[in-house]
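Shown here: the complex without one of its protein chains, the others still in place.
And then chain A:
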Amino acid sequence: MNLTLKVWRQSGPSDAGRMVTYRVEDVSPDMSFLEMLDVLNERLILEGDDPIAFDHDCREGICGMCGMVINGVAHGEQRATTTCQLHMRHFEDDATITIEPWRAAPFPVVKDLVVDRSAFDRIIQAGGFVSVPAGSAPDAHSIPVRKEDADAAFDAATCIGCGACVAACPNGSASLFTAAKITHLSLVPQGQPERLSRAKAMVDQMDAEGFGGCTNTGECTAVCPKGIPLDAIAQMNSDYLKANSK
């Protein structure tokens, strides 16, 4: 396949950035999106040009490092797929593809397509934990958990913190991420003692980081590679409301 890429190039945090057009030839449809960029980067290096910086680590859809807005959609139009798991066979030959970084003030661009997502770490630090003596692994079933709760908590826990929800949200809100992190703890018995203080601390940190407010557009869950559902946000809202009405 031959492709035309329009890629956001920004040499550093203080650069204004611009779209630059590249032509990539002989792309195999079996390549992942990142492999396609690797091919382009090898060529750029050989030509003495600056390779395009992008984040990645596991390349198997579990670490949450990769992520770019492809043709206006976070992680591309393929649903429930991270950028590293997106394959070139989903694109037409001779297509023009625009590639941009996550755009949000709390995610400053480090270089090109790499953004700093430490705002997410600080949201977790604010309350995304349970204060229990950890010790050795407890026996299974020593604390009974309803099957439905275990499943819903596990669904929420699959969030890989990629930030696509923020990138897709017209308000730049981190509600889906924060809600996933709140919900996966607030549905199990171990998370109960800190349930309300956790919701309050994490939502307040989310605001302090400069993320926007949620207006329930549903853009986040549509692009989330893990399909975190919107009801996580309802759960967060309910916990936050309770925390504030005590």
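Definition applied: a contact is a pair of C-beta atoms (placed from the backbone, for glycine too) under 8 Å apart; a residue touches a chain by one contact, two chains touch by 3 or more; residues count from 1.
Here is the rule we use: contacts and distances are computed from a predicted model.
Q: Leaving aside the chains on screen, match the unshown one to its UniProt name from "N-methylglutamate synthase subunit C", "Branched-chain amino acid transport system permease protein", "FAD/NAD(P)-binding oxidoreductase" or "Succinate dehydrogenase cytochrome b subunit".
A: Of the names offered in "N-methylglutamate synthase subunit C", "Branched-chain amino acid transport system permease protein", "FAD/NAD(P)-binding oxidoreductase" or "Succinate dehydrogenase cytochrome b subunit", the absent chain's UniProt record gives "Succinate dehydrogenase cytochrome b subunit".
Q: Just name the one of A:6, A:59 or A:90 that touches the chain not displayed here.
A: Of these options, the touching residue for the absent chain is A:6.
Q: I need the residue numbers on chain A that touch the omitted chain, in ascending order.
A: The missing chain touches chain A at positions 6, 8, 11-14, 17, 19, 45-46, 48-51, 53, 69, 71-73, 77, 98, 100, 103-106, 108-111, 116, 118-119, 168, 170-173, 203-204, 206-219, 221-223, 229-231, 233-241, 244.
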